[in-house]
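These notes concern the structure reproduced below.
Every protein chain but one is kept in place in this view of the complex.
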Amino acid sequence: MIRQQHMTVVSQKEIAHRIFELTVEGDLVNDMAAPGQFVHVRVADSYEPLLRRPISVASYDKEKRQFTMIYRAEGRGTNLLAEKKPGDGLDVLGPLGNGFPVEEAAKKAYLIGGGIGVPPLYELSKALNERGIETVHILGFESKDAVFYEAEFKSLGDTHIATVDGSHGTQGFVTHILNELPKDFDAYFSCGPTAMLEAVQWAYPEKKGFLSYEQRMGCGIGACFACVCRTTKSETDYIKVCSDGPVFQAGVVIS
Amino acid sequence: MIRQQHMTVVSQKEIAHRIFELTVEGDLVNDMAAPGQFVHVRVADSYEPLLRRPISVASYDKEKRQFTMIYRAEGRGTNLLAEKKPGDGLDVLGPLGNGFPVEEAAKKAYLIGGGIGVPPLYELSKALNERGIETVHILGFESKDAVFYEAEFKSLGDTHIATVDGSHGTQGFVTHILNELPKDFDAYFSCGPTAMLEAVQWAYPEKKGFLSYEQRMGCGIGACFACVCRTTKSETDYIKVCSDGPVFQAGVVIS
Amino acid sequence: MTNLAIKLPGLKLKNPIMPASGCFGFGKEYAQLYDLAQLGAIMIKATTVEMRLGNPTPRVAETASGMLNAIGLQNPGLEGVMGSELPWLEQFDVPIIANVAGTTTEDYVEVAKQISTSPNVHALEINISCPNVKQGGITFGTDPDVARELTQAVKTVSSVPVYIKLSPNVTNIVSIAKAVEEGGADGITMINTLLGMRLDPKTGRPVIANITGGLSGPAIKPVALRMVYEVSQHTDLPIIGMGGITNVDDAIDFLSAGASAVAVGTANFVNPFVCPEIIEKLPKRLHELGFDSAEELIGRSHRL
Partner (left out) sequence: MTNLAIKLPGLKLKNPIMPASGCFGFGKEYAQLYDLAQLGAIMIKATTVEMRLGNPTPRVAETASGMLNAIGLQNPGLEGVMGSELPWLEQFDVPIIANVAGTTTEDYVEVAKQISTSPNVHALEINISCPNVKQGGITFGTDPDVARELTQAVKTVSSVPVYIKLSPNVTNIVSIAKAVEEGGADGITMINTLLGMRLDPKTGRPVIANITGGLSGPAIKPVALRMVYEVSQHTDLPIIGMGGITNVDDAIDFLSAGASAVAVGTANFVNPFVCPEIIEKLPKRLHELGFDSAEELIGRSHRL
């Protein structure tokens, strides 16, 4: 069920340069169904900024009724979000969308993330590992000071880091790492910039893959037609990222 | 000199129902020249609310570089102001306008205030007392729970309180008290709703009086012509409350 | 008890609050959140003869206290709307106002004729004002003669009362309103979005793929309110007012300005429960203001 809830900030921490880890608490967490879902957050009780901001669920804990978001403070809204302190309220609409289908992985999965696309892969990796599936993490960042959750991912499986400027791990993009790795996995899951998703998709045309897309959003629940993409099915077919996605099987979305 | 300064909140206290006493610190205080001046406050670093809010200086202390405002949290802006906590920043433009001419009182002065017009009379009373002038305070409020600074004014001179509902002091308006008091003063100073200023003005046509006016403001410094009033001088004469006032000699302003 | 009911041509509204067209889809998504029967009515997304896929993305951009959109009338087409969306909405006891769009007069006539026969469609809202379709659309709303003729054409075929949705992007909105009144309109809905644009300061490029978009939200409320105030004084048609309504006091303002009911658009995205919340708060607020019914409030600004 989708709820709008005034949740409470439990903690907020800058875990990399302008990257914040924000944990909030409330009953809404009970309805979270799969890694890869997102929430639509109202950052201020003001008309400016007006719209909610879509942020992925990076991890959740139903027992504690808490979930964590990881986001980059970039524009007006996310910078305001970064000012929230423990005890503050936060208006959250969610959980939204359909997450990654963990049941589609059999033995070994590649989790490929770029920048602020990395966060949802964390809960995904935990879920896959719980099912006994081996996970390999290939994560790309701008530079060393933007890298986060390396240790967390390492504790769940092999983890490879690429940075654009080479200041940490391999220099270049995740695709540079992928080229070097064996193709011995049965499913891949990816989240990041659209260009990265495209590249990953092309790299493994024969594998089962699931990609999480981004689009500018209005409502976040499927009513406004802001976030549509055409699909490969037919000339007239389209999906809404917010309610049909954000995760889609590789090969479906025309981006 | 008028400055725009990012001042620091020292304390904020609800001293009566939805009436807040807010003290801030910064060099801007050095330029305060007279009781009755005001500041133009930006309550949020947002476009909404957009405009600054004019608030009188209730008291100031140049040594501590602090001044105090007393205001009613009523609309959008003042309610946001009421959320400020010690240590928060506050964008203040001031000091603005011309204050009360303390030198115009010889021996005994009446200070007549209504509601949120009462605050500037506090600094004024202190200044008059310092000059050895006897002050009598006639203060009107809506009801008992809106009364503030009674003890403070009492420590400076005779203090009479009227409340509209009679829950404290005399029932009725300040004019009810004025009718009962001797006319043995040489100057009066008044701040409050325009209707009250009018009534006071009519009550003492023969006395020297100084009234502090309110108008909706844009710039607060005299540039936009938002806050004008016609005067009794001539058909074409007008004043700007923000820069020519807010204090004017009785009989000048047509309100 | 405060009476919220409002009677308008074709519409017996339980209350004067309804979601605005394009901001509520065909109701399905919001039905997950609350019972749609609470609403005064529902203005569904624009319907065109054929299915439309709309504009490329990005289709929305945020602005100060507002947003731009250029959805481009994406909709499943007359067949899809009548075959599946409207029947699905029949489960709720709520009148539907069908928003009709097109490129030519024939388009409008075709959609109006057919969709007005749906059992739960109680009125049509003729969208002559959408700024996001390149041909047709916009000109209908900016020329009084064209607006009059379109109104007449649609009136001839519609089985239910016809409301014309006015564009604010005009020099003289009263002249358009009078023209559609002459054309036989039963009511007016206003305003649609103001034409606007946002650039990315880094690249200098328009943020919206369609370059320009329609501005909505609190930012436009002063313009909308002024136009409702003007039009309500110069025509006898009832008005459903909209533009930036976000809370109960905004709704009160539009009724005071002369609207008989109001629609809430963009605010649904900010607070998906905004319509039921306003409906819940309205009786208390009316009571505080000394009114026994919503109806008494209509046009009070003119009487002061």
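Each chain carries a letter (A, B and C) given by its place in the written order, and its residues are counted from 1.
Here is the rule we go by: contacts are C-beta pairs under 8 Å (C-beta built on N, C-alpha and C of every residue); 3 or more make two chains touch, one makes a residue touch a chain.
Keep in mind that this is a model prediction, so the values were computed, not measured.
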Residue in contact with the excluded chain [from C:Asp35, C:Glu90, C:Glu106 or C:Asp249]: C:Asp249
Hidden partner chain, touching residue among C:Ile97, C:Ile128, C:Ile164 or C:Ala257: C:Ala257
Among C:Asn15, C:Ser65, C:Thr151 or C:Ser260, residue touching the chain not depicted: C:Ser65
Missing-partner contacts on chain A, residue numbers: 47-48
Chain C residues that touch the omitted chain in the full complex: 63-66, 68, 142, 169-172, 194-199, 201-206, 211-212, 215, 217-223, 225-226, 229, 244, 249, 252-253, 256-257, 289, 297, 300-301, 304
Residues of chain B in contact with the chain not shown: 1-2, 4, 42, 47-52, 93, 215-230, 236, 238, 243
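Note that only the chains that are shown with their structure count from here on.
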Chain closest to the middle [Cα centroid of all protein chains]: C
Inter-centroid spacing, chain C versus chain B (mean Cα positions, whole Å): 46
For chain A paired with chain C, centre-to-centre distance based on mean C-alpha positions, whole Å: 36
Chain centre separation in whole Å, for chain B relative to chain A (CA means): 54
Shared-contact residues (touching 2 or more other chains) in chain A: 47-48
Residues of chain C engaged with two or more neighbouring chains: 64-65, 218
